[in-house]
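A single protein chain has been removed from this complex, and every other one stays in its place.
Take a look at chain A:
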């Protein structure tokens, strides 16, 4: 019995040493030993082999059409055009309003089209994959394909849960503890230039360890456009992991609400070594206060660029939803960044109504890996005669185009709330003008 404990202790020590030597030290100093690359290569080849196998066996009937293709083709005609066509079979009445019983066809069809397929609700659930990637969670049609495939699937489960997951959890814990200890330590130093350099180094190091903790492969493009001090960095939001992804390549000042618990500890530690912008819950409601603090931070050219996610909520990385205009009213330099994850290897979207944060992190750590591309877009400024909303839309379109995402006008807040009644009223107004024309005497008080 004693021998067992001695052995267990020895195994634990060796494992930790290997971990530190092979993963942490390279992560800390930013070089790579090639282990992750080897793993990714094997993974990609395995997934390709699996896809081929599945396609060989499944017949025409069960082959899913690509989920990114729609189920239906929408009618794109405007209200005017459609109603004109519907009414064209009868003469226009000379007096009174122009109404036909067939007018309801237009609204009916639009309504039914949105029931079959709409642009918004699909953004709040994980993206459907074209081909199964050997994870239980993405299994839509359980079909026994072949013994080899099931074997690989079984091995995959073992590898992911028994080997990779403990490894990643350990790394994440080490990374986060180091963040707290390191930043607190740096915070004790007086304000030499050395302090800023050390603070940046500690931050990046910890985020690198965390990235290894997720087996993340990140490709940065156009690094010459990297955000500079005194600006605001905006990006599309898929999950809290976006922060780890971006901070692997630079230091940012975070913006957010003060939390309690573990996150609160992290926040307080981080703010000791360099300024972040944390708000109390009550302060967040005061828009002027928020704007003022952000403006002050941005105007101080020594402070790090602020990282903001203007969508305000996580969406599933197939589209970019409405950007809230707050960060675009400050008049600062905007550095747009586009982040796109590869869904085949691991689904990064945090569905906060379905999974808690801890559940989500565990799911991330039991995925194959995380592959993502980050594009730094050229700097953007608010132009003459452009208001904050137009500017926000312009930035959003640029990010959507770069990341290959759908550019939507809908508000991400629709995840939890109903759309404003204003939209229905606009449609009613438009329809009314088609019934009575622009005759103002027809308007009721």
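Assume contacts are C-beta pairs under 8 Å (C-beta built on N, C-alpha and C of every residue); 3 or more make two chains touch, one makes a residue touch a chain; residues count from 1.
Definition applied: contacts and distances are computed from a predicted model.
Trainee: Out of "AP complex subunit beta", "Vacuolar protein sorting-associated protein 26B-like", "KCNKG protein" or "EF-hand domain-containing protein", which one is the UniProt protein name for the chain not included here?
Mentor: The UniProt record for the chain left out of view names it "EF-hand domain-containing protein".
Trainee: Using the touch definition from the top, which of A:104, A:162, A:194 or A:284 touches the missing chain?
Mentor: A:104
Trainee: Please pick, from A:14, A:121, A:299 or A:359, the residue that touches the omitted chain in the full complex.
Mentor: A:121
Trainee: Spell out, residue by residue, where the missing chain touches chain A.
Mentor: Residues 61, 64-65, 69-73, 75, 82, 85-86, 89-90, 93, 96-97, 99, 101-122, 125-128, 137, 139-142, 410, 414, 418-419, 423-425, 427-429, 431-433, 435-436, 442-444 of chain A touch the chain absent from view.
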